[in-house]
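The complex appears here minus one protein chain, its other protein chains still in place.
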Amino acid sequence: MTQLISKKNLRLDGRKLDELRPIKLTVGVLKNADGSAYIEWGRNKIMAGVYGPKECHPKHMALPDRALLKCRYHMAPFSVDDRKPPQPSRREIELSKIIREALSPAIVLEDFPRTAIEVYVEVLQSDGSSRIASITAASAALADAGIPMRDLVVGCAVGKVQDKIVADVSDTEDKEGQVDLPVAFMPNLNLITLLQSDGALTKDEFEKAFKLALEKGRYVYEIVRDALLEGFVGRKNEKEGN
Amino acid sequence: MVKEERSFAAPGDRVGVIEEFSPTGLTYEENGEIRSMVLGEIQVDKGERTVSVKGRGLGSPFPMPGDYVQGTVESLTSAGGLVRIYMVNDREVSSDITGILRSHDRRGTSYYKLGDVVRCLVSSLANNTVWLDMEDKDSGIIRTFCSNCGGNVDLMPPDKVQCQVCGNVESRKLAGYNPPMERSEHRRFRRGSGGSFRRRFQRRGNERFRFHRSRRRFMRR
Partner (left out) sequence: MSAEERKHEFVDSIRREQVFRTLETGVRLDGRKMDEYRKIKIEVGPIVKADGSALVQIGNTKALVGVKVLVGTPFPDTPDEGILTVNADILPIASPYEEPGPPDESTIELSRVVDRGIRESHMVDMESLVLEKGKKVYSVFVDVTVLDVDGNLFDAVSYAAVVALATTKYRKATLKGDQVVFSEKRVPLKPKTIPSSVTTAKIGRALVVDPDWVEEAVMDARLTLTFNSNNELCAMQKGGTFGFTPEEILKQMEVARAKAKENRAILKEAIEGAKKK
């Protein structure tokens, strides 16, 4: 097994145990989508686009009291080391559902009865913790689309690698490490909307990891919020001709 | 830089407390705190003691009563014509919205036919349906074809069109005119054929194809 953490407590890519990979988020990157966001989280490259509220098709799926949220998580065939066939895999179908359920508490779906809101997440390059990066990008895209939301949804994946708790699990650490624990939440309302885990954690370890995830998630939130406001102010200035 | 000004808010940001302001327009209250629901500029009215957030609006406009919309009449049913809306108040919609346009006005006249491009007013959103209306002056047909042969037509304001090919005269509510109409005159045009056989056939064929395709795709998910 490869040595994932050096004696100096440094990880394979030189990060400290609780250090995140660099995150870059841009909103309004697509012309056609009603809202869009592009996130580069380490080597993850993810594009999220939102359409809606639009008329629900087929009509029998429409809900009488709120909008129907549709979500698709999809990976490009070249996004991973091997070639991924373009058809949706079981993993992608599961993640689509998980992401939908993570986002739906944040969106004020009741404002648009009988309509549909579509969220498309396209993973162009995947490198660990892609579901968290996807949710972060998707919530930024929703905000960019002007859809009323109670809060943004952000998150961070923590893990256990060589018996140490680390933040922001990378691809290799996910595959060869012991535990991967992605957490997504609404930071202002303090509501966890996604929580998964694989691998064994003691009670103490879980508490430590969970706390770390929330702490790092708030850091991610600041980045997302800044990018959103910057995009909004930038576009406002552009419109006013400054 | 943006943060210090505090005049902009992202969804979830605290924009005030309930003791100080009352929440209006795209804000909500949670545990005594007022939070923003959209990305936008905070607007405080100290006189009225209200706070709201003004965003960019929805990426794709959704028709509201009083809006003008443009669309294509896609099919005719007993309830009225199904209009596929592509523009709301000069903003193009990016997604699918359909509305229902009553097929007869209060004089009992049919004012449009299948395939026409129409401009109409949203009258209500009752029963979660976009109800459209062509009664006012600005509403009416923008583009139409002869229902007999499919040829281009000349406008004969205020309320008729004549086919350039076969000379057939038909009744249409033209946009920009307030037609002074008499009931008897319109009885003749009440039952139109609704497009030539060829055009009707093609349209139906397309529609069926589209329906099956979208249904199949969603079932896959």
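A and B are the chain letters, set down in written order, and residue numbers restart from 1 in every chain.
Following the convention adopted for this analysis, a contact is a pair of C-beta atoms (placed from the backbone, for glycine too) under 8 Å apart; a residue touches a chain by one contact, two chains touch by 3 or more.
Everything quoted here is computed from the prediction, not taken from an experiment.
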Identified contact with the non-displayed chain, of B:S36, B:T72, B:S139 or B:S171: B:T72
If the hidden chain were put back, which of A:L20, A:L63, A:V108 or A:L124 would touch it? A:L124
In the full complex, which of A:Y51, A:F185 or A:F232 touches the chain missing from this view? A:Y51
State which residues belonging to chain A touch the missing partner chain. 30-33, 36, 43, 45, 47-49, 51, 54, 72, 74, 76-83, 86, 118, 120, 122, 124-127
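Here, only the chains that are shown with their structure count from here on.
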Chain B contact footprint on chain A (complex, rising order): 32-35, 50-55, 57-58, 61, 64, 70, 72, 93, 96, 106, 108, 112-115, 143-152, 186-189, 224-226, 228-230, 232-233, 235-236
Given the complex with chain A, which residues does chain B contribute to the contact? 2-3, 8, 10-14, 26, 28, 30, 35, 37-41, 55-60, 62, 94-98, 128, 214-215, 218, 221
